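Omission of a single protein chain aside, the complex is shown with its protein chains in their original locations.
For clarity, chains are labelled A and B in written order, and residue numbers in each chain start from 1.
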Amino acid sequence: MHFTRRETLAMGAGAALLTVLPFRANAAVDDLIAEFTGGAELADAGVDLTAPEIAENGNTVPIEVSAPGATAIMVLAAGNPTPPVATFNFGHLAASQSASTRIRLAGTQDVIAVAQLADGSFARESKTVKVTIGGCGG
Amino acid sequence: MASGVKPRVKVPGKASAGEAVTIKTLISHPMESGQRKDSSGNTIPRSIINRFTCDFNGENVVDVTMEPAISTNPYFQFEATVPETGDFKFTWYDDDGSVYEETKSVTVA
Partner (left out) sequence: MKFKAMTAIAGLLIAAGPMAFAGGADDDTLIINGEIEMISKTAAPAHLDGVFDEIVSGWHFRTDETQALETDDFDNPAMLFVDQAIDAYDVVEGEAGESCASCHEGVENFAGLSAAMPKVDADGKLVVMEDLINECRTERMQADEWKWSGNDMQSMVALISLQSRGMPMDVAIDGAAAPYWEQGKEMYYTRYGQLELSCANCHEQNYGNYIRADHLSQGQTNGFPTYRLKQAKLISKHNRFRGCIRDTRAETFAEGSDEFRALELYVASRGNGLSVETPAVRQ
């Protein structure tokens, strides 16, 4: 196949545009967050997500979420075939709005926590967890 | 009902009024995600616990919506306020309609 100089330039520009366009890397995750927040703004402060930097096995990855005063915290795994992980709804007798669990991650990816805070606003935090591929399966 | 489902719950037996106690729960369940295939290539149908709740004397502590990304043998740790003597009730809801329950009493001295 032969390209003229103009065509080559055009393709280059097109490629450059694609890389800078804020395309939605994971529409499913964005939709799930929008559904949870009703499209509200997401603050950076207000929710803490603790997850290991490196998980030895993606089958059982310990995580902890905490958002003082929150009514609910949703956890998503952006790179899983189905991103939802869990939603914690805190009742009147929750002594703290925090919880730990163990989750499955299909590979290295971002884990996202979105909290609905006491004043009705929303906050988000994400952590990248590297899931290692073992040498000795089975 | 998934076979061999058995809950384990750790709650202190005593507390002072209004004390925050740490609760840990673990239940044996395969949490079949619906993403796996069997040896002949057929998708193994999803079969998970989809909800977990903890209440104390009828008042809610935590209500968790669970998805297939929760690990086999689901584990939760959280904190509850104990206002008076009473019972914690833990309930797990299976996709197949089964409900697994556990109760733990706490005495406020």
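Note that a residue touches a chain if its C-beta (ideal position, glycine included) is under 8 Å from a C-beta of that chain, and two chains touch if they have at least 3 such contacts.
Because the structure is a prediction, the values reported are computed rather than measured.
A.B. asks: Check each of A:55, A:72 or A:86 against the chain that is not shown and name the one that touches it.
C.D. replies: Touches the omitted chain: A:55.
A.B. asks: Where the complex has a chain not shown, which of B:35, B:53 or B:73 is the residue touching it?
C.D. replies: Residue touching the absent chain, from the options given: B:73.
A.B. asks: Mind listing the subunit A residues that contact the chain we can't see here?
C.D. replies: 52, 54-57, 59-62, 132-138
A.B. asks: If you put the missing chain back, which residues of subunit B would it touch?
C.D. replies: With respect to the unshown chain, the touching residues of subunit B are 4, 6, 8, 10, 24, 26-28, 30, 71-73, 75.
The rule is short, and it goes like this: only the chains that are shown with their structure count from here on.
A.B. asks: Could you give the separation in Å between the centres of subunit A and subunit B, each centre being the mean of its C-alpha atoms?
C.D. replies: Roughly 24 Å separates the two chain centres.
A.B. asks: Would you tell me which residues of subunit A are touching subunit B in their complex?
C.D. replies: 59-61, 77, 80-96, 98-105
A.B. asks: Residue numbers of subunit B touching subunit A in their complex, please.
C.D. replies: Subunit B residues touching subunit A: 20-21, 33, 35, 55-56, 59-72, 74-81, 83.
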